[in-house]
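With one protein chain held back, the other chains of the complex are shown just where they sit.
As written, the chain order gives the labels A and B, with residue 1 at the start of each chain.
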Amino acid sequence: MFHNRAEALALALPAAVFAAVVFLAPVVILLAEGFRNADGWSVSAYSGFLSDPLNRTVFLRTLRLGAAVTVVAAVIGYAAAFAIVNLPPKGKGRMIGLVVLPLMISPVARTYAWIVILGRTGIVNQALTSVGLTDEPVRFLFTETAVFVGLLQLFLPLMILALISALENMPKDAIPAARVLGANWFQVFWKVILPLTREGLVIGGTLVFTGSLTAYITPAILGGSKVLMLETLLYQRVTVANDFVSASVIAFILIVMSFAANLLLKRLATARSKR
Amino acid sequence: MKKILIASTALLLIGAHGASAQEKTLTISVYGFAQDAFKELVYDPFEAKCGCKLVVETGNSVERLAKMEANKANPVVDMAVVSMADALSATRAGLIDKIDTSKLSNFDKLYDIAKDPNGDGMSIGYTFYATSIVYRSDKVEVTSWADLLGDKLAGHVALPNVTTNQGPPTLYMIGEALGQNTPDLKAAIAAVGEKKDDIVTFYVKSSQLVQLMQQEEIWAAPIGRFSWEGFTKMDLPIKWATPKEGQTGGMNVMVLAKGSKNQDLALQFMDFWLSTEIQTALAEKLVDSPANKEVKVSPEIAENLTYGEETVKNLKLIPSAVALDNREAWLSEWNAKVGQ
């Protein structure tokens, strides 16, 4: 390790200054607008925002969907990541490629594909009616379910990748050791895998949750105005009502939610390992 | 790595230099519809005529206005076409300038209602459109605006969101059908709110409706006549309703941006667009219905347009001032009754 502080600062500063000026300053100023009204500093914008039942509904829905997507992504993610990690090297590389592939496709395209898949005449409905589970096509589009599915597909790869990385860094003999000592798979998961891969879960969970909160296209197209989320509400407020104050309030709430989720995940993950 | 850095810096510099080309540019802000036709019939001929370059920004009226507002101190756009109500909104926000009609040779050829739509000299109408209901004639027959909330269409209908240009006119007509029409649109909104689970979506972009109809998600929806063409491309039997309460619609207008550095060129462009020649060409291609009364088209074409003095007069339009003054109220009422 080199100890010349001046050099270190000189190398790191450009990036920090750039981020601060180009990104941080404008955003902070915009957020500040949420805390001002005609008389100066105040939180009246926030109380106003939250007193409107529509806003509360949108807020709770965003939170609910974000949490749901994260939990389901974690469950599926672990299963998939575990399966992938145990593949031979060639297969592993190919699978990782397949997992990364969706990330290369524009979110616009992916979302429109879902319109075709989830529509009344789409594959899902065709399958359901041919198997006999329903008589009439089910309406998926413009429901929370559609947004949920769209968001899950968008962010599952991130969770899987984060978990693969964490699983690979686990000591190789941890699982066989636990099995030899008589643990069943459930115990192996809770007491061995989860604690040892918690960093991956925290990173993956944060990325998925934050992504779901701040996604725009997917809720806008798959949910429409019947399933408003905070981000789509924000866009509506700005473009229709020129309401920058609401925009700033919503932005602040979203940022707080992201930080809170990150902290919560970290807390949950460490609590488990102390048992 | 270094090479990538150098190459991209070079690219950036070239790009920046190229953008500040020396010829005159006119920046216009328009609706996204039929841009191919516009390019062929309006932009390219104008560019040839004036020796200038047209830069086109597209999007819906409200979003483009929001951008104009954001760029107020340093306008990027020279002229724009927006809805009548948005033009009034732009006037109130100080975004546009009075149009010097003496510089428009085609001004007197316009229908009277197009000459000064908002009564403030700040806008000129260039096209009308009717709004009615497009529906699957093999599934249902639509004879009244109230049918939108009726049992026949339950679960298969889409309505425009109140935030769109078609939203308030639709609510207005629903109010007429219910026999309860007040400027606050309360009765109509409440009626829609009660039936909201039967309504597939409150659309924001009309193009999505074509896909929805194709996928059998919906059988009917209120649209502006300008969207009609997209529907005719489908394989399905569809009809344009002539409900007993009548049709509504709107007029789109041209406005001049305040502080634009190319006002004369913008006025030239407006004049060009309003000329009989261009308006006829656009009408024949079923792009826009003319505001120029000297335009003559065949009866078949007229069928598909909002054409003629009589038709235009019979459209039930909401006056801009009413639309603007009530917008906030409509939005809150909508959010309360329908949004959740």
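Note that in this section a contact is a pair of C-beta atoms (placed from the backbone, for glycine too) under 8 Å apart; a residue touches a chain by one contact, two chains touch by 3 or more.
Rule of thumb we're sticking to: contacts and distances are computed from a predicted model.
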item	value
Among "Acetoin:2,6-dichlorophenolindophenol oxidoreductase subunit alpha", "ABC transporter, permease", "Phosphocarrier protein HPr" or "Anti-sigma regulatory factor", UniProt-listed name of the chain not shown	"ABC transporter, permease"
Residue among B:32, B:94 or B:119 that touches the chain left out of view	B:32
Touching the absent chain when the full complex is considered, from A:76, A:128 or A:268	A:76
Sole residue of A:9, A:127 or A:263 that reaches the chain not shown, by the stated touch rule	A:9
Per the touch definition above, residue among A:58, A:95 or A:202 touching the missing chain	A:95
Residues belonging to chain B that touch the chain removed from view	1, 4-5, 7-9, 11-12, 15-16, 19, 27-29, 32-35, 55-60, 67, 70-74, 76-77, 205, 207-208, 210-211, 214-215, 230, 233-234
Contacts of chain A with the absent chain, listed as residue ranges	1-5, 7-9, 11-12, 14-16, 18-20, 22-27, 29-30, 76, 79-80, 82-84, 86, 93, 95-110, 112-117, 121-123, 153, 156-157, 160, 185, 207, 210, 213-214, 216-217, 231, 234-235, 238, 244, 247-248, 251, 254-255, 258-259
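Everything that follows uses one rule, which is that only the chains that are shown with their structure count from here on.
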item	value
Residues of chain B touching chain A in the complex	62-63, 66, 69, 155, 161, 163, 196, 200-204, 208, 211-212, 215-217, 328, 331, 335-336, 339-340
Touch list for chain A against partner chain B, complex	52-54, 57, 115-116, 119-122, 137, 139, 141-142, 221, 224-226, 228, 236, 238-242
